[in-house]
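See below for the structure under consideration.
Only one protein chain is missing; all other protein chains are in place.
Up next, chain A:
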Amino acid sequence: MSTDTSTENPEAAAEPSPGAASRKRPTGHRRLLTRRDRITLGLMAGLPTILHIALVWLTALASIALAFTSWNGIGFDSIQWVGLQNFRELFTSNPQFWPAVEHNVVWFVVLILLPTPFGLFLAVQLDKSIRFSRVYQTAFFLPVVMSLAVIGFVWQLVYNPDTGLINSVIGANKPGHYIDWIGDPDLNLWAVLIAASWRHAGYMMILYLAGLKGVDPALREASALDGANEWQTFKNVVFPTLRPTNTVVLVVTIIEALRAFDLVFVFNKGAQGTELLSILVTNNIIGESSRIGYGSAIAVVLLVISLAVIIPYLIATFRKERRA
């Protein structure tokens, strides 16, 4: 590092004096950073790195290692190496595992097919600066601000088969014609997904609204001059410019589907028909005599699925950056 490079330092560039670049520097070999600065920088970069490695990487690697063991969480000497047994058991004899995988997939498909387009629709409508758009915006965004656990409680009141809103209104809480929204495995996943979609639509709406604000008005004007109607403008001009937003939306939705947990846990603890991988992990790891090895094995499966989704995305993003 020579003194010349110091002019490229952003701090120097931000300096108000225009003469800074031409200021005379003492010639010869001079260190850019003092010792204290280097220590400071070392700490700034080093501490987060250590924390990151300890809290993210080591724990992740530890749970991968634990996935091949049997451990009840009491003392390190009780860890037993069992090889692939946890996985074998998981894939062959756990009656909840495959439903859980399936439900995580269903979760993603539903979120991407229903609330996401609906959020886009809302965003397009609100972007037209109709009257009271702030009010609508707030109303649709409100569920996003609420914790999913609270949403779970609210919807539980709606779905409660004996005293809930729906069954009371349609009279489906009597013997003979009884609709069990929470306990019936053919219904409860969809019941929870409606609650999840209710929130997701607002989330998507805000993302798309931000994207739409970034669309150059000149483009719309040009397409209007070319005689395009509203749908044509949206399809051929506005939607293509939302590409970066769509990528974010896709990633956010995948993450939401994989980490789905709180809503279901509050709703019915992932019983009968609403099993999810995250809930199986929790049920096995948390408790008085935990099956930490087995729970870790489920967590590893979840990790592998996440990586399978995230890695192609990262590769695509980096490739784009290199091209740019």
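List of remarks:
Here is the rule we use: a contact is a pair of C-beta atoms (placed from the backbone, for glycine too) under 8 Å apart; a residue touches a chain by one contact, two chains touch by 3 or more; residues count from 1.
What we mean here is this: contacts and distances are computed from a predicted model.
In the listed set "ABC transporter substrate-binding protein", "NADH-quinone oxidoreductase subunit D", "Cytochrome d ubiquinol oxidase subunit II" or "HypC/HybG/HupF family hydrogenase formation chaperone", the entry agreeing with the UniProt name of the missing subunit chain is "ABC transporter substrate-binding protein". The omitted chain makes contact with just one of the residues A:Ser133, A:Asn160, A:Asn246 or A:Ser306: A:Asn160. Even with one chain removed from view, chain A keeps its contact list with that chain: residues 6, 9, 11-12, 15, 20, 23, 32-37, 40, 43-44, 47-48, 51, 54-55, 70-75, 78, 80, 82, 85, 89, 93-96, 160-163, 175, 178-185, 188, 268-269, 271-272, 283-284, 286-291, 293.
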